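See structure below.
The complex appears here without one of its protein chains, the remainder shown in place.
Showing subunit A:
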C-alpha cells in the first residue's frame, strides 16, 4: 500500500433509497414506519376525530356512557415462550390498551386465524390460556370467530382480540395531556418480554433467565386512579419498547421528556442479552408494563400505590416532562452526558459487533 494517497474530494457516498411502495416488516414494528402507515394511509381513509388521537384505545361516547374500545392482532413466534403464550398476550394486550385510557376491560372478542395442519392440541392450549388470562384480568370473552388458511399461508395461529370497557366518570387519560413538570413513572423492569421471545427463537436459542412480563394492568391502573388527583397520560410500552412510548407521549403532548437512563430498571439478564445481541433495552418490547405521566404533586402517592400492587412492585420514577425540545426525548447517562432517544425507524436491528 506504499503509494496510496487518498483524495478526499473523490470520496463519495451512495444515492438515497427510494421507497418501493410495498409493505416491509418495519411497517408492523411500532416505530416510525408504523406511525406513517397509520397517519398517511389508514387515518385519512377512515377520517374521524377519535382515530386522529392515535391512542392505544379509542374513547367514545355511546348512550351517555364513555367507553374505551380497542383491537389488536397477535402474530408472535414462537407461540409459546417463557412466561406465557400468544393467548396470554392476546388477552393482556387488549386489556392493557383499554387500561391506558383508565378503562377497566369488561368484554372481549377473540378471533383465530389458523393455518391448516396446526395441531388441535396447540389451539386447545392457547384457548385454555386465553380463558385463564381473561379470568385473571376480570374480563369475559363473549364472542369470537375462526378462519383457516391454507398450509403455508399462515404462521400456525394468529389471534385478534377486541375489547370494550367503561371509562370512569371524571377520568381523562390521554398522551396529549402530559405536561411539563409531570413526573414520568415506569411500573417495573423493562425489556423482559422481547428478550424472553428472542431467547427461544429458532436459530437463536440462548439461555437467558428471563420470562415474559405479560400481565393485565387494569388492576394496577385502578389502584393508581384511587390515589391520583389527575393521571395525565398512561401508555404500555409494547412494540418499540420504552423509547417508542416516550416518543409517542412527547409528540402527542408537544412537550419534551428527559429521563435518567440509570434509573430505568433493566434486569441484569436483559442487559446482558442486549449487550451481546447488539440491542438497546429501551427499544425492547414489554407486555406487562406501563408508563405514567403524573403531576409532580401526585407522583409520590401514585408511586406508592403502584408499589403496593403486584404488577408494580418495582415501579420507579425515571424522569420528567419538560418544556424544552418539544416532541423529543433525551436520556442522561450516569456520567452526565446526554443522548437523544429517538423513535426507531422500523424493527430494531441487531448491531454486528
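Basically, a residue touches a chain if its C-beta (ideal position, glycine included) is under 8 Å from a C-beta of that chain, and two chains touch if they have at least 3 such contacts; residues count from 1.
Here is the rule we go by: contacts and distances are computed from a predicted model.
One chain of this complex is missing from the view, so tell me which of "Hydrogenase formation protein HypD", "ABC transporter permease", "NADH-quinone oxidoreductase subunit D" or "Polyketide cyclase" is its UniProt name.
Answer from the record: the omitted chain is "Hydrogenase formation protein HypD".
Please identify which residue in A:85, A:167, A:183 or A:196 touches the non-displayed chain.
A:183
From the list A:23, A:50, A:132 or A:308, which touches the chain that is not on show?
Here the residue in touch with the unshown chain is A:23.
Going by the contact rule already stated, which one of A:65, A:128 or A:338 would touch the omitted chain in the full complex?
Considering the complete complex, A:338 is the one touching the chain left out.
Provide the residue numbers of subunit A that touch the chain removed from this figure.
Residues 1, 4-8, 10-18, 20, 22-26, 32-33, 181, 183-184, 203-204, 256, 258, 260, 263, 268, 271-272, 275, 277-278, 296, 299-300, 303-304, 316-320, 322, 324-325, 328, 330, 332-340, 342, 345-346, 349-353 of subunit A touch the chain absent from view.
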